[in-house]
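Only one protein chain is missing; all other protein chains are in place.
Moving on to chain A:
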């Protein structure tokens, strides 16, 4: 079942989320970007990804920091699946031994 309060809250969340997904496209869809704006928009995707995972770089748990280091090195050479598997496995093992 779904309560009215829950439904209203969820619809509010969903509207907020979809608005953010549309806004960037609708704002820039017809614009021709200058060189500066292009440079900014080229850097932006990486800025988003790194900011989302920033808390992991200052984790209070040493085993998470070590696993993050291993993941960083692995990502340099290995494809996605192996990097994720190695990151998860190394954290699981480190939690057992530390």
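Assume a contact is a pair of C-beta atoms (placed from the backbone, for glycine too) under 8 Å apart; a residue touches a chain by one contact, two chains touch by 3 or more; residues count from 1.
Heads up, the rule we're going with is that contacts and distances are computed from a predicted model.
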item: Name per UniProt, for the chain absent here [options: "AzlC family ABC transporter permease", "Chemotaxis protein CheW", "Electron transfer flavoprotein subunit beta" or "Nitrogen fixation NifU-like protein"]; value: "AzlC family ABC transporter permease"
item: For chain A, the residues touching the chain missing from this view; value: 1-3, 5-25, 27-31, 33, 35-36, 39-58, 64, 67-68, 71-72, 74-76, 79-81, 83-93, 95
